[in-house]
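Excluded from the complex is one protein chain; the other protein chains are retained at their positions.
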Amino acid sequence: MSKYITAYYSDEEDLLKGIGQIKADGLKIMDVLTPFPVHGLDKALSIPRSRLTRVAFWGGAVGATLGFGFQAWVFTIDYPLNIGGKPFFAVPSFMPVAFELTVLFSAFAMVIAFFLSNKLGPGAKPVIHDERATDDRFLVVVEVEENSPEERISQIEQALAKAGAEGITLKA
Amino acid sequence: MYTSPLREPLIRGNKNYKQVTDDILSPMAGKPSKYWYLGIILAGIAALFGGWATFRTVFYGIGEWGLNKTIGWGWGITNFVWWVGIGHAGTFISAILLLFRQKWRTSINRSAEAMTLIAVMCAGFFPLIHMGRLLLGFYIFPYPNTRALWVNFNSPLLWDVFAISTYFAVSLVFWYVGLIPDIGTVRDRAKTKIRKAIYGFLSFGWTGSAKHWSRHETISLILAGLAAPLVLSVHTIVSFDFATSVIPGWHTTIFPPYFVSGAIFSGFAMVLTLMIVTRKALNLEEYITINHIESMNKIIILTGSIVGIAYLTEFFIAWYSGVEFETYAFFNRAFGPYAWAYWIMMTCNVITPQLFWFRKLRRNVMFTFVISIFVNIGMWFERFVIVVTSLHRDFLPSSWTMYKPTLVEVGLYVGTLGLFFTLFLLFIRVFPVIAVAEVKGVLKSSGENQKLTGHE
Partner (left out) sequence: MENQKFIFPRKLASITLSMVGIGVLALVVSYFTGVGSERIAANLLLNSYYFLSLGLIGLFLVTVHTIAESGWHTSIQRVGEAMSAFIPVGGVLLLLLFVLGGMHLLYHWTHTDHLDAILLKKVAYLNTPFFYGRLLVYLVLWIGLAHFIRKNSLLLDQTGDLKFYRKFRMLSAVFVVVLAITSVTASWDWLMSIDAHWFSTLYGWYVFSSMLASGTAILILLVIALKQMGYMTHVNQEHIHDLGKYLFGFSIFWAYLWFSQYMLIWYANIPEETVYFYERHKHFSDVFYVNLILNFVVPFFALMTRNSKRGSLIMVPVALIIFIGHWVDLYQLIMPGVVGGENSGIGIPEIGITIGYVGLFLFVVFRSLTKAPLVPKHHPFYKESLEYHTQY
């Protein structure tokens, strides 16, 4: 178990400034919780660009191959049927379904990967540091070990106060 | 971020983040108003009428409808296409307008998308009921079976199956992914244990972590990129149902983009109809401002004009082609026995929306409401005109006939309207009607107070 020290901000610009200060002080930020996506936060926390786009691409590639291949297999190998004098291998006819499956696979692969990588999903039990984090407060959470000495904690609290935090709480 | 002083604020009133949360979530707490009850009772009655019509259709068969051997498609497909069309606005708003960085979408995207999902459900009902045997609905999917048969991949009707189900699935996911942070907000403000548990479950454990937000933005963007061509493809494929045929008046190459444009046109009209009422009923006039209504009216005039050009193009090319049947089909539309339907369509879709060129009228709520209803009517008649007038003059004059809907068909249509409003009224009780987090995201650049203090 560890303890969490949370600094509160009520404006995203103060938050960004504060984060810069906290990082300059050499503290390790565990997490930042915000009610909406704050621009510039990715950079401030050096979060790398998400690789979910690649999942989307490969999902789409699988969907396209499967969609087109399946139709082609059905109509040329498994059960060729003359329909309205169309050729068995009717490429233009296969396009709509192939396209739809591309989009379907791409979207679902990406969204599933999103939930898995964030460990989000039905029944997930998150640690809610403060309920105002989804309302109007911006939270910076710093983790400290359970048995850290008092001085260490107050040192961190002072650093956070120096970084413009409007409120600081300690939670086990 | 700097915005030009010429831009009107998108959020009126002196709002801070907390007020945004309170204003948008307050309609969900407390007891619904008596208008809400009245609405849901009326919608419920309409849905019951639909239930009766469904029973008649399933129990006695398609003979209950006014179709005959010349006109094999009547109100059923008209309603189907109409509902699918309406279902285009939501995903258009959240996908294409996101790609175009239109900030005004944040106030309307959530409910427009919910409307989309409901409209697609209503649409899907018609092909199913047209089978006459709802139980056999799964026949339309390709699955290995004892008959060793597959579905016909050459048929546009089958493409529809894939298009509509993909559209529904992807729109649902897109909507829900966007909704998760707001459900988190609802969870954290829930007063009772049960509410907390339900919304906690639905929120998928959302906390607002910076890393989650970062990925959330990435997938929202990619989903928008995927949904944008998807929106186009759905009505394109619906138009293929007609345009791949050789029926004069149906087989014309302009159908795909023209149907898409018409779909967005009717979808925005329905969004306007719903939003003008909703903003009033839920006191959200500071979030869905006259500026939003004006922007939507601009989309109405754009798509309406595209549809108008398409009508004229079709008409001209029908003559220019030199094909007697084409020429006749269009002449018959405008001056034949169904001319009344054609001119209703022309008036509501092409002529009245042109009044939105005047800024005064674009910014008049009552006028917009009336025009939005007109467009809904006009777009319904567009599909009716395309379906019925092209069919009722068959190649053999001995087969020429007219078509009249029966009470059962009317019942099915009214029933889906009832279903639509019932589900929408439930939606506004259960979920936030405006994307809370997204509105907060634009508050700094587009809120009224920020603009007044010269915030940059």
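By letter and in written order, the chains are A and B; residue numbering begins at 1 in each of them.
Operating definition for what follows: a contact is a pair of C-beta atoms (placed from the backbone, for glycine too) under 8 Å apart; a residue touches a chain by one contact, two chains touch by 3 or more.
Remember, predicted model here, so these are calculated numbers, not experimental data.
The residue touching the chain not shown here, chosen from B:244, B:303, B:332 or B:446, is B:244.
Touching the missing chain, out of B:313, B:352 or B:399, is residue B:313.
Considering the complete assembly, chain B touches the hidden chain via residues 1-7, 99, 101, 217-218, 221, 229, 232, 236, 240, 243-246, 251-257, 305-306, 309-310, 313-314, 317, 320-323.
For chain A, the residues in touch with the chain missing from this view are 39, 53, 57, 85-86, 92-93, 95.
Going forward, only the chains that are shown with their structure count from here on.
The distance from the centre of chain A to the centre of chain B, with each centre set as the mean of the Cα atoms, comes to 29 Å. Partner chain B is touched in their complex by these residues of chain A: 10, 12, 31-39, 41-42, 45, 47, 49-50, 52-53, 56, 60, 70-71, 74-75, 78-79, 81, 83-84, 86, 90, 93-94, 96-97, 99-101, 103-104, 106-108, 110-111, 114-115, 117-129, 131-136.
Within the complex, the chain B residues that touch chain A are 1, 16-18, 21, 142, 148-150, 152-156, 158-159, 162-163, 166, 169-170, 173-174, 177, 180-181, 184-185, 187-189, 201-202, 204-219, 222-223, 226-227, 229-230, 233, 237, 240, 437-438, 440-441, 444.
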